[in-house]
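One protein chain is absent from this view; the other protein chains keep their places.
For clarity, chains are labelled A and B in written order, and residue numbers in each chain start from 1.
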Amino acid sequence: MEMKHKLPGVKDMPAEEFGNNDYLLRMAEELNRDGAGIVLGTMDELINWGRSNSLWSLTFGTSCCAIEFMALGAARYDMARFGFEVTRNSPRQADMIMVLGTITWRMAPVLKRLYDQMAEPKYVIAVGGCTISGGPFRGSYHVVEGIDKIVPVDVYIPGCPPRPEAFFYGMMQLQRKIKMERFLGGRNRKEKESENAKSDGE
Amino acid sequence: MNQAFLDYYSLEPLTGWIHRTLCGVMPEDWAVFLEGLVIGVVILLAYALLAVVLIYMERRVCGAFQCRIGPNRVGGRGGLLQVPADVLKILTKEIIRLKKSDHLLYELAPYLVILASVVSFSCLPWHKGAQVLDLEIGVFFVLAASSIGVLGILLAGWSSNSKYTLIGAVRSGAMIISYELSLGITVLTMVVLSGTMSISGIVESQAGGWNIFRGHIVAVVAFIIYLIAGNAEANRGPFDLAEAEQELTAGYHTEYSGMHFGFFYLAEYLNLFITAGIATTLFLGGWMPFHVAGLDGFNAVMDYIPGIVWFLGKTFFVVFLLMWIRWTFPRLRIDQVLTLEWKYLMPLSLLVMMVMTVFKVFGLVF
Partner (left out) sequence: MMEMEEKIKQWCPAGGLRVEESGERVLVVMADDLENVCRRLHDDTEEPMDYLRDLVGVDNGPETGTLSVFYQLESARTGRRLMLRCDTRGRDAEGALLPTVSGIWHTAEIKEREAWDLLGIRFVGHPDMRRLYLRENWNGHPLRKDYDMNSNVLDLEAETNADVTEEFDLMADGTLRGHENVVFNPDDFVVNIGPQHPSTHGVLRMRTALDGEMVKKIDPVLGYIHRGIEKMNERLTYPQTLALTDRLDYLSAHQNRHALCMCIEQAAGIEVSRRVQFIRTIMDELQRIDSHLLFYSCLAMDMGALTPFFYGFREREMILDIFEETTGGRLIQNYNVIGGVQADIHPGFVSSVKKFITHLRGIIHEYHEIFTGNVIARTRLQGVGVLSREDAISLGATGGTGRASGWANDVRKHHPYALYGEVDFREIVYTEGDSFARYMVRMDEIMESCHIIEQLIDNIPEGEFRVKVRPVLKLPEGVYTASVEASRGEFGVFLVSRGDKVPYRLHYRSTGLPLVHAMDTVCRGGKIADLIAIGGTLDFVIPDIDR
């Protein structure tokens, strides 16, 4: 695929300074395998600009990371600056779910249900060691070892809990990822069809 | 009415000329239809634009109150394009249809809410001669139109088939219907003072001084009651029990997504604007400039400022007041809300109306 994709940067932070650029390029290549029209492409850019700059997060804190998320919304870090202005408490109205804290077996069906209740397009950020792999609680009888076993994850933010700066980095990575997506024409979903079918059948 | 208002920017010659020209090329019915169409589009555009402005203003104001910056990445340092981005996002968001809801009512509810809001919006006197719906019973019409909104809220809460939405809707119903009383009575108080129910008539009657000055202390009390009741009508904090986020997740619109939710969101802000706009009309002289009796030079300068600037300026000032209240006070509890209305505001507003009538009869107003 010789098609060249432009890697999006974020204000005051050029694309080269981000990690995981090769992942984004691969994703863009896959999405654009059948080519994109100029008109559709421009429309896509506009829609993606809107979407990436207006990510309303579902308030979904299970433990420690949630407190750092609150700090993120508070005055010093103020995530409203980036367009993460509103946190919605209803999954129907949220654009992304930040999984903040350990997911236990009892919580797992709830998380899945919340994810299913969200309206497309929806994104998942796994925050903290617990959601990525079980973290310090790996090996317990009641802890899900990585939420990617339950819901598809877009961005992982490691840490225990991550610093607010790390949150921002992860959220900006999500913005960049959204900017590479295609809304009109082509397949836009990340997970494979079979996985989709499975979760629909639930 | 001791002083005439010098009108430099009247739109009447312009609208009259357009009407005459159109009548020249087509039958009058057609001309009226075409004009109505154009005005409809203009109103909807203005509605959408104002919503964007208001949401942006809310973010800036709450940012300032909360010692934080607010949006500054999207669209330059001022974050000017933040709300357009939100609009784009919400327009392309999936609209979820619930399997076990009452489909017709569920889908109808947001449109009812937005309809009520648009209709009352069209009654606002923007400028001399620039009022879309100017009925003889204008004030009455606004009250009637705005109460359709509560129907939408009740339907939304009931048809979603969820317990949270139901509680939210019932709360909202109880509250809005109660507060409509004192709202109506304070509006009537101003009607008593102005002697007319027509909105343009009320504005014209304030040429010699805004109602809040003419009716002195009584009008000020009425203004405060109106602000409280209007705030409750607009479902905004501290009266936001219907969508009390910390209690009912999102209240009556918990189950709505995408643009359906967007309608509720828009209507909330526009209702705020309408509340402020009516307050401006009734108490602060609508598009009338600020005059001080005796200072003719000052008054002349004031007359040079177009009416629409006056109207928007005053309305946004009231909007700011309401935002200030919203971001400062904790939420009331449902029984406190009802106690406040039935035990304090309603008797007080009745008293205010009575006193105002007496004043008017004996000519004690300015």
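Everything that follows uses one rule, which is that a residue touches a chain if its C-beta (ideal position, glycine included) is under 8 Å from a C-beta of that chain, and two chains touch if they have at least 3 such contacts.
Quantities reported herein were computed from a predicted structural model and do not represent experimental measurements.
Visitor: Which of A:S52, A:T102 or A:Q175 sits in contact with the chain that's absent?
Guide: Of the candidates A:S52, A:T102 or A:Q175, A:T102 is in touch with the missing chain.
Visitor: Out of B:Q66, B:T196, B:N299 or B:T357, which touches the unshown chain?
Guide: Touches the omitted chain: B:Q66.
Visitor: For subunit B, which residues touch the unseen chain?
Guide: These residues of subunit B touch the chain that is not shown: 62, 65-68, 163-164, 167, 171, 237-238, 240-241, 244-249, 327-336.
Visitor: Which residues does subunit A use to touch the chain missing from this display?
Guide: 59-64, 66-68, 70-71, 74-76, 89, 91, 101-102, 104-110, 112-114, 136-137, 139-144, 149-150, 160-161, 163, 202
Following the convention adopted for this analysis, only the chains that are shown with their structure count from here on.
Visitor: Give the list of subunit A residues in touch with subunit B in this complex.
Guide: 10-11, 46-47, 49-51, 53-54, 74-75, 78, 80-83, 85, 88-90, 92-93, 95, 117, 119-121, 183
Visitor: Along subunit B, where are the residues that touch subunit A in the complex?
Guide: My answer: residues 59, 63, 66-74, 79, 81-82, 84-96, 245, 249-250, 253-258, 261.
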